[in-house]
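The complex appears here minus one protein chain, its other protein chains still in place.
For chain A:
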Amino acid sequence: MLAFLGRRILIAIPTVFLISVFVFTLQHLLPGDPILVMAGEERDPEIIAALREKYRMNDPITVQYLAWAGNALQGDLGISLRTQQPVLELIAEKLPVTIQLAVMALIIAILIGIPAGVLSAYKKGTWIDWLANIIALSGLSVPNFWLGIMLILLVSVRLGWLPASGYLPLSEDPLQSIRVMVMPAFVLGTALAATLMRHTRSAMLSVLKSDYVRTARAKGLREGVVLVKHALRNALVPVVTVITLLFGELLAGAVLTEQIFTIPGFGKLVVDAVFNRDYAVVQGIVLCTGIAFIAMNILADAAYRVLNPRMSDQ
């Protein structure tokens, strides 16, 4: 297992390097000038020149990249052009927020998606299967931002049950923090639950037809044991892959969800940074997201091995 992890991490290094080069160059290809945005409405040429000098915008792009990459290797991702806060500090501040949102959304998605998938596979062709499918389809089709605003209007404005938006750190007040996060996590989680349900259902369907399930039943095992211990465990391998891939989707979905519920996470940070051409922040975020995504994939590969020990030989 250790050798496997080491190998995967080594392979990841060039990938991270490529990500950094792409982000850096693509961003500079974007139309629009960050200095012009920063200079303010007046666009005083003297200020523009001073800002260009300060942020080394006059250097060739390769020199800019090398300077940035050199600092990044030492853990310095630069400062935000907009607020002058260090990028690393910003990311450290926002990352826990989005992770909390993503984890809660994932939990909601798993709690809804997997049992619904198992049930609809087991009751294939009955009204339960149909109902689960209809719910899954609507979960997929309803846009995040619409569901979010409707929930705010219903749950917060009409019923006054939950706060409409905002954020409280888990460390400050765990209960209130979860209360604030429930609605956005639900919005984010429902779409994922639908995807999970579809995948669990098809994986379960093929597993339920296999010989060893028939054998298990022939042995006289109880149906619940057959379903959970024999069928579901094997059906989960493709589902785990989907969950890892969904993690990327979660981060993307968080962009919209955080915007609606004004959660000060990664998504909001990246949207504001792109619109303000806050290069250093965008670069820092994409780099960190890239690394997180690669790490998730490595973890998923490790998880396969735990779920299905036969894969270790391959």
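Following the convention adopted for this analysis, a residue touches a chain if its C-beta (ideal position, glycine included) is under 8 Å from a C-beta of that chain, and two chains touch if they have at least 3 such contacts; residues count from 1.
Going forward, contacts and distances are computed from a predicted model.
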item: Per UniProt, the name of the complex member that is left out, chosen from "Monosaccharide ABC transporter membrane protein (CUT2 family)", "Fe-S cluster assembly protein SufD", "Peptide/nickel transport system substrate-binding protein" or "Glycosyltransferase"; value: "Peptide/nickel transport system substrate-binding protein"
item: Hidden-chain contact residue, picked from the options A:68, A:167 or A:247; value: A:167
item: Which residue of A:43, A:124 or A:233 touches the chain not shown here; value: A:43
item: Hidden-chain contact residue, picked from the options A:7, A:54 or A:229; value: A:54
item: Option touching the unshown chain, where A:73, A:157, A:175 or A:218 are the choices; value: A:157
item: On chain A, residues whose C-beta touches the chain left out of the figure; value: 30-34, 36-47, 50-51, 54, 82-85, 90, 93-94, 149, 152-153, 156-157, 160, 163-167, 259-262, 264, 268-269, 272, 275-277
